[in-house]
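Excluded from the complex is one protein chain; the other protein chains are retained at their positions.
Right, chain A next:
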Amino acid sequence: MQQLIYFFQKYKYFLFFLFLEIIAVALIINNHSFHRSKFISSTNFITGGIQEKTSNISEYMNLKSQNKLLSEENTRLKNLLQQYNTIIDSVTLTQKNDSIFKQKFSFVNGKITSNNYTTPFNFLTVNRGSKNGLKKEMAVVNSKGIIGITDNVSGSYARVQSILNKNSKINARFKNGFHFGTLIWDGKNTNIVQLTDIPRQATYNVGDTIITGGKSTIFPEGILIGTVANVPDKITASNTIDIKLFNDMTNLGYVDIIISLDKEEIKTLQNKPNE
């Protein structure tokens, strides 16, 4: 017993140091797993509040580019509206009812309050939370394309796993064909992501557009991602190509969070045991 007390006396600082380091390592490992709750993140009340304040100030710096984005989106939506008007004029309304009124997704707008893009595992914070109907695993997009998936939601903030995160895997396909692959990131360039596991039969050229595939319940089909940046000379086992993103991930402002209304139904259907 005396020996034990002496041991603790002698190594008390080292043991305290070891104890705190183990806590730190546990937090690091916890941060790298998608499905666990997190304590040390930017969604809690204090850090989320402060970051919203600072982003309100720094917003003024890029008002111009954000305005440009919004006006571009306005133009695009006005064009779409004109197209629908012509459809309604020429085709009978009953045929179009389903695609127009049976809504599978609803959108919640929000603002990015903090943005990381320097590490291989990046996260964003958005100023919408469970009060606005957000849950885990919802898609986050803006007018230019995909941004990420929510992974941790508190009352009024949500943390988003960016597509610039080595853990992200998103189903994507070519716009001019139905061959699909998995979108990943190698952690090097914030403009370039990778599309991997493409079938060998797929043909593609530099400049082809990549969109989301719609095979997952998170992303609706057809959201823009980027264009093919270069075509490799020979096909390797994983068949990976570089994709240049439409979005500038270092300059994000207003976003939309997509709530999938059919998700629960699809999930329960897929999880039904075989009989």
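Please note the rule applied: a contact is a pair of C-beta atoms (placed from the backbone, for glycine too) under 8 Å apart; a residue touches a chain by one contact, two chains touch by 3 or more; residues count from 1.
Note that contacts and distances are computed from a predicted model.
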Per UniProt record, name of the chain withheld from view ["Extracellular solute-binding protein", "Cation:proton antiporter", "Rod shape-determining protein MreD" or "Formate C-acetyltransferase"]: "Rod shape-determining protein MreD"
Residue of A:Gln51, A:Thr182 or A:Ser260 touching the missing chain in the full complex: A:Gln51
Interface residues of chain A (partner: the chain not displayed): 13-14, 16-17, 20-21, 23-32, 40-42, 44, 47, 50-51, 54, 58, 114, 116, 118-123, 125, 159, 186-188
